[in-house]
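Removed from the display is one protein chain of the complex; every other protein chain stays in position.
Our next item is subunit A:
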Amino acid sequence: MRILVQEDPFDVGEEVSRFSAGHQDVGAVVTFTGVVRDVPEERLKVMEIEHYPGMTESALAEMAATAMDRWSLADALVIHRYGRLAPGEMIMMVGTASKHRKDAFEAAEYLMDFLKSRAPFWKREITARSAQWVAAKDDDENALKRW
């Protein structure tokens, strides 16, 4: 398991290569990357991500450990950034490695659903006009029910 909470950018290609290498008996690697989306009507200048140091790391490690228990995974990866990010920058990524793709896909979705609503991060969008905390979506909360 590799869990990183960091301010610095990460290189998706490098992370995927590192994550995929070194496993035998793995037939499927699924990765998801989250990107800072522009707010076209208002022109996003910066997305600020605040987090809860200490709890963030333990919450992510717990989610990854649960995924490893629940699905047949050889490995799991979670990287999440905080601080000030520009549109187009990578915010986060998850990776799952498994013998078969079904476990890898499902576990990656599980990690994403939990990251959205249970990892202590808060986003604020700063545009030319305003600075607003991003509200949590009911859909994201409801997505947890299927797990």
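What we mean here is this: a contact is a pair of C-beta atoms (placed from the backbone, for glycine too) under 8 Å apart; a residue touches a chain by one contact, two chains touch by 3 or more; residues count from 1.
Here is the rule we use: contacts and distances are computed from a predicted model.
Only one of "Acyltransferase", "ABC transporter permease", "Xanthine dehydrogenase YagS FAD-binding subunit" or "Molybdopterin synthase sulfur carrier subunit" fits the UniProt record of the hidden chain, and that name is "Molybdopterin synthase sulfur carrier subunit".
Residues 34, 50, 52, 54-55, 58-59, 80, 91-92, 112, 115-124, 133-136, 141 are the ones on subunit A that touch the missing chain.
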